[in-house]
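Rest of the complex left out; these chains stay put.
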């Protein structure tokens, strides 16, 4: 079974609101990142450890749907999950909720792995087998398989 | 034929870079907004005029694909286009390029229209017919039709 991280709790900051009195949508993209890095830390593979190995994990795509708005004074709970991983690419999805369970937003992100110096894509299975094995175990049931399929295209 | 706006030219700001030495991906979502509002201004319907009518145009969804990175010192050109509009919803797409034509990112955004006070969705055709007619003319060839189709679902 996939690793189930604790949801990431985050107070809304005043400067994240805009003149509609709600949180500006771009901040949800930043919250996804905060929750993804918290997920990796919970799983025992903090992102700073990956960067210390000279590996970067940039975002290749991101998407979000906004169902309801959040405001200053709210605490939001962001639940990330790793949906696919094959050593070359990784995918996450996210749900942002209020503490009462109300769904505010959903989203996804895709990632690759790069050598920090050359910025050339790398296969984590070859470059850092220990991190590869750890991340594989974090993926949802059919995620590793899905990742392989996706990579064949 | 659809309205063709001038691309929106934007220097990369130093504070938009992150410790990968490239622009953080969340800023592209902000650039999409900058270019969308510039597009509306060019078209003769500045967003502040819409808000003065008590109408908000929030983002309901956003997506981006990142193909190559931008850095401090770059000027990027963002070309927005309105892909659908039916008075209830509006859709845009975006291309971010370097001045030499190199494609850095593509994206889309979806929007609805709300009454500022009640935050209830509204139909721009009824609430503000002049703005409705203006926005209709900005849509790409089959956009108005596509918008109608999408709304039936």
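Order of writing sets the chain letters: A and B. Residues in each chain are counted from 1.
In this section, contacts are C-beta pairs under 8 Å (C-beta built on N, C-alpha and C of every residue); 3 or more make two chains touch, one makes a residue touch a chain.
Here the structure is a predicted model, which is why all the values come from computation and not from measurement.
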Overall copies of the shared sequence [whole complex; 2 in view]: 4
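One rule holds for everything that comes next: only the chains that are shown with their structure count from here on.
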Whole-Å separation of chain centres (CA-atom averages), subunit A against subunit B: 25
Residues of subunit B defined as touching subunit A within the complex: 20, 22, 25-27, 29-30, 33, 56, 58-66, 69
